[in-house]
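Sending over a structure as structure tokens; questions will come in a sec.
One protein chain is absent from this view; the other protein chains keep their places.
This part shows chain A:
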Amino acid sequence: MSIIQVEHLSKSFKYYEKELGLKKSLKNLVKRKSLIKEAVSEISLVIEQGEMVGFLGPNGSGKTTTLKMLSGILYPTSGQATVLGYVPWERKKEFKMQFSIVMGQKSQLWWDLPANESLYLNKCIYEVEDKPYNLVLDELTEILDVKDLLNIQVRRLSLGERMKMELIASLIHRPKVIFLDEPTIGLDLISQKRIREFLKYYNQQTKATVILTSHYMADIEDLCKRTIIINQGKIVYDGDLRRVNELFHTKKIIKLQFTDEVPRQALSDYGVITQHDGLNAVMEIDKHDLQQLSKMMLDRFPILDFTVEDIPVERGIESLYQKDGVRHESLAEV
């Protein structure tokens, strides 16, 4: 059963440009040059019940704008969408009672109060009866291991603990659709992992439909079978994550630090050099040759430090464009 249907959804924003300096500011007071940015352009998609879909893309690609339209925060410029059979931007109460949105950078908790006061507030807002409220609260605080923190002021909680409370506050009414906008942003690796485990568990238990936006590859990799990649407001990929993974993971980045200067030419036999200053170098090498080439380099060069990293997600997206032949002008801002 399709829970989310989107057809040719677009959103444009009007904004103003101001050049550097006071003189330009004075000029802008009288006349401003307005520009239009197409944040989301003609996107179409269908999401089934219980699916967990990842929205991946660089900053400013239109992920959050899409989520804001699907949750009724923004009116689209054109196009149509239904979520749970409702048009989101009509903002009907029946619709609001059945979905939830979590924004990693915005809080719904009262800063000066213990988290349980904010949770109780949401209980009242969503008209949840005492019994189911207590059951859900017990279950969620147990899984997320924050039972002992309920009586502590939100401002005294760590970022990870606060995000867990944000999640509980958003799930207190058992929503059927959950929009998660970068829920792990700014968290340490352990907290990120815990939140991901929780989301996986919650999706399996409740069969809630989840859309997750992130530019952390691990979030999407861990949680979503289906990935939608957005760039410059357009969907450039919609499908199985494994295929994207193959593309993203064909190469690895090696960062090298030397005790003595190593000339650029000496390194060029091992891979593509992206940065080099004599004592430091960053290279891209083929994943399959990693072991062999690393060994050869360690034997040949005076290496002080050696780290291997995945290709950044933005680079992966770039590779994807090239492979699929999707036209795009530049990824300079990525």
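By definition in this document, a contact is a pair of C-beta atoms (placed from the backbone, for glycine too) under 8 Å apart; a residue touches a chain by one contact, two chains touch by 3 or more; residues count from 1.
Assume contacts and distances are computed from a predicted model.
**Q** So which of "NADH:ubiquinone oxidoreductase 30kDa subunit domain-containing protein", "Spore cortex-lytic enzyme", "Carbon monoxide dehydrogenase medium subunit" or "ABC-2 family transporter protein" is the UniProt name of the chain that got left out?
**A** Of the names offered in "NADH:ubiquinone oxidoreductase 30kDa subunit domain-containing protein", "Spore cortex-lytic enzyme", "Carbon monoxide dehydrogenase medium subunit" or "ABC-2 family transporter protein", the absent chain's UniProt record gives "ABC-2 family transporter protein".
**Q** For the chain not shown, which residue from A:S71, A:T141, A:T184 or A:S294 touches it across the whole complex?
**A** Touching the chain that is not displayed is residue A:S71.
**Q** Just to verify: which one of A:I3, A:I47, A:A81 or A:I101 makes contact with the chain not shown?
**A** Hidden-chain contact among the options goes to A:I101.
**Q** Among A:Y86, A:Y126, A:F258 or A:F306, which one is in touch with the chain left out?
**A** Missing-chain contact among the listed residues: A:Y126.
**Q** If the missing chain were put back, which residues of chain A would it touch?
**A** 13, 64, 68, 71-75, 91, 93, 96-97, 99-101, 103, 105-108, 110, 112-113, 117, 120-121, 124-127, 153, 181-182
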